[in-house]
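Supplied in structure tokens, the structure appears directly below.
In this view, the complex is presented without one of its protein chains, the others remaining in place.
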Amino acid sequence: MRVFAGFIKRIAGAACLGLVGMAAPAQAEIPDELFAALGLERNAAPNVLYEAIVKRYRDPEQGYSKGAFADLWEPIAFSKYMSPGLFYEGPDLDFEVSARECVECHQGVTPGWVHSWEKSVHSDLDEIRSLTPADSRFYKQDLIKQVETNLVSMGLLDEGQQLEEVGCVDCHMGIGAEGGNHKTDLHMPDAGDCGQCHLQQFAERESERDTAIWPQGQWPDGRPSHALSMLANYETAIWAGMEEREVAEGCTMCHTAQNTCNSCHTRHEFSAVEARKPEACSTCHNGVDHPEFENFMMSKHGVVYTAHGDEWDWELPLKEAFEKGGQTGPTCQTCHFENDGEYGHNLVQKVRWGFQPMKSIADNLDHEWFEDRKEAWIATCSQCHSDRFARSYFEVIDNVTIDAVEKVEEARTVMQGLYDDKLLVGQTTNRPPPPEPSKDAAGGFYALFWAEGNNPSAIEYEFTEMWEQRLMSVFKGVAHANPGGFTYTNAWSQLLRQGIRIRDEDTRLRERAAMLERIRKLENPE
Amino acid sequence: MRVFAGFIKRIAGAACLGLVGMAAPAQAEIPDELFAALGLERNAAPNVLYEAIVKRYRDPEQGYSKGAFADLWEPIAFSKYMSPGLFYEGPDLDFEVSARECVECHQGVTPGWVHSWEKSVHSDLDEIRSLTPADSRFYKQDLIKQVETNLVSMGLLDEGQQLEEVGCVDCHMGIGAEGGNHKTDLHMPDAGDCGQCHLQQFAERESERDTAIWPQGQWPDGRPSHALSMLANYETAIWAGMEEREVAEGCTMCHTAQNTCNSCHTRHEFSAVEARKPEACSTCHNGVDHPEFENFMMSKHGVVYTAHGDEWDWELPLKEAFEKGGQTGPTCQTCHFENDGEYGHNLVQKVRWGFQPMKSIADNLDHEWFEDRKEAWIATCSQCHSDRFARSYFEVIDNVTIDAVEKVEEARTVMQGLYDDKLLVGQTTNRPPPPEPSKDAAGGFYALFWAEGNNPSAIEYEFTEMWEQRLMSVFKGVAHANPGGFTYTNAWSQLLRQGIRIRDEDTRLRERAAMLERIRKLENPE
Partner (left out) sequence: MRVFAGFIKRIAGAACLGLVGMAAPAQAEIPDELFAALGLERNAAPNVLYEAIVKRYRDPEQGYSKGAFADLWEPIAFSKYMSPGLFYEGPDLDFEVSARECVECHQGVTPGWVHSWEKSVHSDLDEIRSLTPADSRFYKQDLIKQVETNLVSMGLLDEGQQLEEVGCVDCHMGIGAEGGNHKTDLHMPDAGDCGQCHLQQFAERESERDTAIWPQGQWPDGRPSHALSMLANYETAIWAGMEEREVAEGCTMCHTAQNTCNSCHTRHEFSAVEARKPEACSTCHNGVDHPEFENFMMSKHGVVYTAHGDEWDWELPLKEAFEKGGQTGPTCQTCHFENDGEYGHNLVQKVRWGFQPMKSIADNLDHEWFEDRKEAWIATCSQCHSDRFARSYFEVIDNVTIDAVEKVEEARTVMQGLYDDKLLVGQTTNRPPPPEPSKDAAGGFYALFWAEGNNPSAIEYEFTEMWEQRLMSVFKGVAHANPGGFTYTNAWSQLLRQGIRIRDEDTRLRERAAMLERIRKLENPE
């Protein structure tokens, strides 16, 4: 089990060195789990590392596919942009273009793109190379060198050659390409393309598959994670089975992180500054079943960000943001990119309750896997709070979540009873089954996207909201320290309300059944 | 039908000139439709143009009135500020004041006003006149000249004379006034007053009446629009009929755009910078039945604005914001002020689904009127996205909206059936009619503002929310590219929930009727 180093040191009265500010590698270490999973040594050459990662990344058997329900659905026109690796084909523009012509023509045709690219590091590497150490972006000189090392190792750059610029063709036709055919050579880059240059970051991200292995199988291996987010989308039963494909593609829009890096680094500026701000997470991490952004913003953490964020130096890497950049409160990235004092693109190493608090987690929190992750969190919080404060707040988080799980389980028993007794409204007269591969159930997830006849009945929908949304609201509210967020506004009180409605309906339906029985007896006196 | 010029050019391999950045008039053209409607030549002199527009603008027969239900309601004290042209009378301060005295006295009495005005261009035209071309506000020198040309044409300024300053009296007593009586000469300016100087902008805004002419009469002529927004308010049946006039005036507060320019350019700074920011739209364009602001902010468009907006030069006009101002993502204004590459104050030229998706729109999308507007949108989106991307996303927008309209129509049939069969709760025993001029209906709009006895019944309110609010949430969510906004958070899932509740209630009420019939038969055996 992890030892909380800072705390021990403090007790011992030894030289006080914290978790932040210690000498450390220039970048976060890629987790060991990835090397183990791929059978590689930690000092594998860039080309070897890349080949192993990208082979798995693009393997249809390992998630680069339409998934288990592939036969049930067809892509729509827009799908080619969501999963280009599966569905993209170049436009019907069958002519050759040079690297320079791409930029020149698109300056006229789609100027917005070009303006964004012009503001990116990609468009002017020499600007970075000319920075002095006083500039916050100076650290990017090292990143460029890393990129060049990677490309040399992969044979895409000559030894000693400098990368000139990263233009349209490099990503859309191949690194170093002089040009190509606008129809047959054009492709939409995936994370594997970005990973050729940004290998460290790609490796970190792909390591999510290897660290999200739940000890009691609460989630499938490697999930929930950004690395397998699109597979998770495609393998959601109702997603695959529902008829309205454009609505389904709305879900897909947030599950793109598996396929692309521009879910967070919006194209074509691919800004690190943007990706460091809480808003970068907001498009996907908001709303009824994962209200992280709202809860962060309403917390005191969010207040400090809003009130002082404009004074912070966002150009600095996360690791230096507090010490050198004037940051005084955490963003999403501060806590979720950090592990053991380092920062990287694996965001699931400390996940405990995950994306769905459930009984099988609540019952196993004393398992070493969960305990270790808790200690990792305590270390995170302890960068600003005392160890004791952090521990006592973790008790709040866990106990509130456990309380909420219990309320859900109570309601589940009532709902299952009604279902088993066939007392739900219309259950025996008008209950069409949900579309394949979804299975009929009391308050199934499908109710959020499909409904017909009396499937689901109104009270079942209430239960679906309860276990799928309110429970998450409670957890996300307390985990992000938004007081109203886990008490009355959108969480505990509303969780209770759903239990109240369920018990109310239970009483009502059973009284109705009794009344019908009395009428039946009156009609058929013995 | 509009030809998508950029796309054709690209195919042809001809010189690539985009929609933005081409040589163009200094300002957006006033749409032809306005000149046609007013029987004017495009080169009409400013005074001629102004007189024609303002005559229509202030015509009680054309919307400058209490509207069709005028007899049913009376203004409250606050109404004089909402519709000053109809209700304002000067305060009981019967003395003469000079232009200078206005400022001096109000510096003490209402200093906030004066501070705002002091920051406005109005208070110091010479500051603008002294700018060099390097200043982003340099373009305002042309605007001042335009204003002076207009005033000369109207006889309010001598040929060659410079406008000195725009002070209290100019707007509140008359352009160039030396002073006046604080009771009898004081008025609250309307858009027609602003239009004397800002004729181009006034004309653009007023052209909304002429471009919002729906081909199948889905909306009344000229609506929905800012130009007739107050009339739309006054002619809403339940608005006119409801008893609580102060609540009604809450609606009015957003419908002021017809009467004033300071709905967007907050008085007394009347800032263009403010009006270019998404928040300028937010007070009116948020909430359950028009959640544009929330959806924009949660979209990637909004994220780019939040993350990078502080680096953009907001002083530049919209047309130059990307190329010269560093803007890299769209705001509300970027897309809704634009038409055919130009920017102006007619915001309804591209409206298709409008403020209420409905079957009569869904069924006519292949009509030229809708097709043309779609092409105009594609051109807008294509400033940053490929034509093909834009088209495929438009399929998403339209199909999601059509799917949602269908769900509403299904529910409408069920609701109408219950209503026709007189099965709604309390329908035969306790259903008072809504106040005139509203008519009793199953799930009428009036339910949002009036309720009595069992009118409406609970399930009807649910239906009103469904067709009036959730449907809009679905459409506004998908149209603004907020994934959660059109799927589970506030839209598709909730639309389904309302359908679920309606079918649940239908089953329940019909089973209850059957049970009552069985009891009746038991009581009255034949």
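So that you can tell them apart, the chains are marked A and B in the order they are listed, and the count of residues begins at 1 in each.
We adopt the following convention: a contact is a pair of C-beta atoms (placed from the backbone, for glycine too) under 8 Å apart; a residue touches a chain by one contact, two chains touch by 3 or more.
Values in this document were obtained by computation on a predicted structure and should not be read as measured data.
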From B:Leu72, B:Ile144, B:Met253 or B:Ala441, residue that would touch the chain that is not displayed = B:Met253
The listed residue (A:Lys55, A:Arg100, A:Lys183 or A:Arg503) that touches the chain absent from the view is A:Arg503
Sole contact to the chain not displayed, among A:Gln162, A:Gln216 or A:Ser493 | A:Ser493
Candidates B:Thr266, B:Gln356 or B:Gln416 - the one touching the absent chain | B:Thr266
Chain not shown, touching residues in subunit A = 6-7, 9-11, 13, 16-18, 20-21, 298-300, 302-304, 306-308, 310, 322-323, 326-330, 382-386, 388-389, 391-393, 395-396, 399-400, 403, 477-478, 481-484, 486-490, 492-493, 496-497, 499-501, 503-505, 507-508, 515, 518-519, 522
Interface residues of subunit B toward the undisplayed chain are 76-78, 80-81, 91, 93, 95, 104-113, 115-116, 119, 244-247, 249-251, 253-254, 266, 269, 271, 273-274, 277, 279-280, 282-284, 286-289, 310, 425-426, 429-430, 447-451, 453-454, 456-459, 461, 465, 469, 515-516, 519, 522-523
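By our rule, only the chains that are shown with their structure count from here on.
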Measure off the straight-line distance from the CA centroid of subunit A to the CA centroid of subunit B, and report it in whole Å.
-> 36
